[in-house]
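I am attaching a structure below and will ask some questions about it afterwards.
For this view, one protein chain was removed and the others were kept in their places.
By written order: A, B and C. Residues from 1 in each chain.
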Amino acid sequence: MSALAAATATSTGEAVQFWVLGTVAVIGALSTILMKKAVHSALSLAGTMIILAVFYLANGAYFLGVVQVIVYTGAIMMLFLFVVMLVGVTAADSLKETLKGQRWLAVLCGLGFGVLLIAGIGNAKLNHFNGLGRVNSAGHVEGLATLIFTKYVFAFEITGALLITAAVGAMVLTHRERTERAATQRELAERRVREGVQLPPLPAPGVYARHNAVDVAGLLPDGTPSELTVSKTLRARGQIRDVSSQALNDLKALEQASAERLGREEASK
Amino acid sequence: MNPVNYLYLAALLFTIGAAGVLIRKNAIVLFMCVELMLNACNLAFVAFSRMHGNLDGQIIAFFTMVVAAAEVVVGLAIIVSMFRTRHSASVDDASLMKL
Amino acid sequence: MSFPLLTVTAAVPAVGAVLTAAVPAARRTAAKWLALLFSLATLALAVLVAVRFEPGGARYQLTESHAWIADFGVRYELGVDGIGVALIALTALLIPFVIGAGWNDADPLETSSSRWRPTQGFFALILMVEAMVIISFEATDVFLFYIFFEAMLIPMYFLIGGFGDRAHAGSDENAAAQRSYAAVKFLLYNLVGGLIMLAAVIGLYVVAGNFSLQEITAARAAGTLDMATNTERLLFLGFFFAFAVKAPLWPLHTWLPNAMGEATAPVAVLITAVVDKVGTFAMLRFCLGLFPEASKWATPAILVLALISIVYGALVAVGQRDIKRLVAYASISHFGFIIMGIFAMTSQGQSGATLYMVNHGISTAALMLVAGFLISRRGSRLIADYGGVQKVAPVLAGTFLIGGLATLSLPGLAPFVSEFLVLVGTFARYPVIGIIATIGIVLAALYTLVLYQRTMTGPVKAEVSGMHDLRLREVLVVAPLIVLLIGLGVYPKPLTQIVNPAVEHTMSDVHEKDPKPQVAVEAKNGEAAK
């Protein structure tokens, strides 16, 4: 796809590209809003954004296309993923609607709004098609730069201020001042002794023939799983895998099998 | 192909994003939907830029990105602190501003 | 630039209000004297206004005019005509009596905390109302008037809701609930009226391009400012509605009995004798001056409503069991007379209506304040709780009777002059309405005398047997009012002299002339040489 073509007319190639990638973008967008897990949504969105970057390129906005990939998909979406991880990657959202009529209204408004927008675009006279050939004549990035640093210089400066404010704001919001000195290891040990709840180190997770991971609880002598053996975070998220019942079942099956066998032997006597 | 199709696509993405804002409860997903809407706008700007043959549309799209970045930074910070206090990222849980 | 007398007259009570409010909690008595001092100073200034006013001079005198909100043509414009002078004088005159009568009404209860300062607040609010009412009478800028017309609701609201009658039949909570009901009702009723008026004020600005009463009236009279018929009528109704609520005219009257019943007697006087007068005053000055044609268009309907007010108010007053509500309904009847006089569109009617405003203020003040003294002694507002008071407290009964006789417009007392003028003025143009309105004078006698009979005469009830007669302070409050009632009844010329030219101006605003006598009068041969 040449720069000239992008600047003046749409080629068949672009049409094919539009229809193929456009479909994918819509699917991506839909899955963004329909996926249960936030991480899936984020990945779908990232895909859509990359497709949009391609569209920017196709429309002659080379700089913007690159920025889209680097800043948006690269930085912002990663930020999203980071927060998703922080909050809990596997926690699935319930898509069950709790507000009465919210979903219907949302769909209705969405459909109505979409129809209106599309009708509006359809009504508009948008047949003239100038292309970017002339303005890009002195170089695309140079053209952008000229505009940014002349016509839009104030807006540019203000966005700078906005970004700084946002950065400070984010820090203020997330930062928590330590109000006391962190306890040393000795102090921690002493406290543990003083409290006397759990003197020795916490027991290790269960080690089984077929399962060996930190989310598998070890068994107590009576065969029930011990929560102490699993990390606190996993416990809080309810992500403990319980294999004890399987082990017990196996044991039961074994005993039954041996009993059957013994029974047969007795009968044969 | 008529470049107007880009506008239709933008409208479609925008609408999907808006519907997502209304439907989803998870604040993070909600933010993603907002981003989707912003991107849809950007696409429209870029398409307009091409149609009209000047770069102002691209500049605006550029600014939109900056603002979106700032918004995401602050927004995600709010989400994180919200999650810290109430162990939930659902916007419905933050409904104390009612009578 | 000459001395801004009108501004000062309105500013003195306002300053007094601030100073009174600032008096420390422990110095209650000082606050009372301070308030009284400022009200007397205002009275002196009002007298000065009346003296400086030349009845034969320009229509609006002592005018002041300063730009205020230039973009919207809003000016700080003050000026008084004879009607304004009379009502400013009435206001300034009554406030010292209101303060004197309410001397002990706002003393803090023993149980309340010492940091609370109800007394200071009470007197400061009264002075605040006075300042706002006076400036409403002075404003010749529609917007300026509107602001103070509305603003006076705020101090009144607190006076009604915050300082209730301690003589309440129900429990304390019950009393508080009823008081707050009355205050809220007063506020909402008047706010609704004010809101509609605001729309009309804005509409007027759109039509006329400025807010100056004098300019618009002059342009209307000269025919240089045309309004579409419907526009004028709508604007008129907008203004009139607000004034009819304040006045109050049937069927917009129901806030008054509640407000007067729940408020202390001095505050009730403040409502009916002072604040409500702004409504009728504004009808005369704004409705007729700004919208002469629409006023004439609406006259028949308004006269009928006024007539209903007269008869209905009097009949309902007869059926009341509560002294203060009875006086409130009597006031509704009297306001019917005032409005009837204004819209009769004759000089007698309008002069009578203006005199009526003044006289009704004085007579109701006399009756209501004495009723308040009576109520404070027995601790009940119910008529049935009294009987035979004249035996134990003859001076109280006597002043009560004089107040009542003034209310029923006994000839020789001031209200008679005004009531008769209103009736004659109405009769000259609308005989049937005039005749029906005279029923009001019979009904007035009925409710007054029934009230007097049930409370003052008959065997002395055990509860009243220990009642003491009027104290010196109370006599000092009532006696001047009675002297005024008799004085203005026998010699009303000082008042009519000020009012007449203003009424002539109003009559020419609406392009009306008095009906001529139907037959020629022959001088009696030689004998009638006067």
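Keep in mind that, in the parts below, contacts are C-beta pairs under 8 Å (C-beta built on N, C-alpha and C of every residue); 3 or more make two chains touch, one makes a residue touch a chain.
Throughout what follows, contacts and distances are computed from a predicted model.
Chemist: Consult the UniProt record of the chain that does not appear here and report its protein name from "Dihydroorotate dehydrogenase", "Branched-chain amino acid ABC transporter permease", "NADH:ubiquinone oxidoreductase subunit L" or "Sarcosine oxidase subunit alpha".
Modeler: Going by UniProt, the chain not displayed is called "NADH:ubiquinone oxidoreductase subunit L".
Chemist: Just list which of the chains on display the missing one touches.
Modeler: The omitted chain makes contact with A, B, C across the full complex.
Chemist: Just one of C:340, C:375, C:410 or C:510 touches the chain that is missing; which is it?
Modeler: Considering all chains, including the one not shown, the answer is C:410.
Chemist: Would you indicate which residue among B:7, B:21 or B:68 is in contact with the undisplayed chain?
Modeler: Of these options, the touching residue for the absent chain is B:21.
Chemist: Footprint of the hidden chain on subunit A, which residues?
Modeler: Listed in rising order, the touching residues are 99, 102, 105-106, 109-110, 112-113, 116-117, 119-120, 123.
Chemist: Write the list of subunit B residues that the hidden chain touches.
Modeler: So the residues of subunit B touching the missing chain come out as 18, 21-22, 25, 91-92, 94-99.
Chemist: Given the full complex, what residues of subunit C touch the hidden partner chain?
Modeler: 185, 188-189, 250-251, 253-254, 312, 315-316, 318-320, 347-348, 351-352, 388, 390-391, 398, 405, 410-412, 416-417, 420-421, 423-424, 427-428, 431, 434-435, 438-439, 441-442, 445-446, 449-450, 453, 456-460, 490-493, 496-497, 500, 503-504, 514-525, 527-530
Criterion: only the chains that are shown with their structure count from here on.
Chemist: Select, from all pairs of chains, the pair with the highest number of C-beta pairs in contact.
Modeler: Contact tally peaks for the chain pair A-B.
Chemist: Provide the C-alpha centroid distance between subunit A and subunit C, rounded to the nearest whole angstrom.
Modeler: 74
Chemist: When the C-alpha atoms of subunit B and subunit C are each averaged to a single point, how far apart are the two points in Å?
Modeler: Centres of subunit B and subunit C (C-alpha means) sit 63 Å apart.
Chemist: For a test of understanding, state which residues of subunit B touch subunit A in their complex under the given definition.
Modeler: By the definition above, subunit B touches subunit A via 1-9, 11-20, 22-26, 28-29, 31-33, 35-36, 39, 42-43, 46-47, 49-56, 58-59, 61-63, 65-74, 76-81, 83, 89, 92.
Chemist: Provide the residue numbers of subunit A that touch subunit B in the complex, in ascending order.
Modeler: 6-7, 10, 12, 14-15, 18, 22, 25-26, 29-30, 32-33, 38, 41-42, 45, 48-49, 52, 55-56, 59-61, 63-64, 67-68, 71-72, 75-76, 79-80, 83-84, 86-87, 93-95, 97-99, 102-103, 105-107, 109-111, 113-114, 117-118, 121, 126, 128-135, 143-144, 147-148, 151-152, 155-156, 159, 162-163, 165-167, 169-171, 173-174
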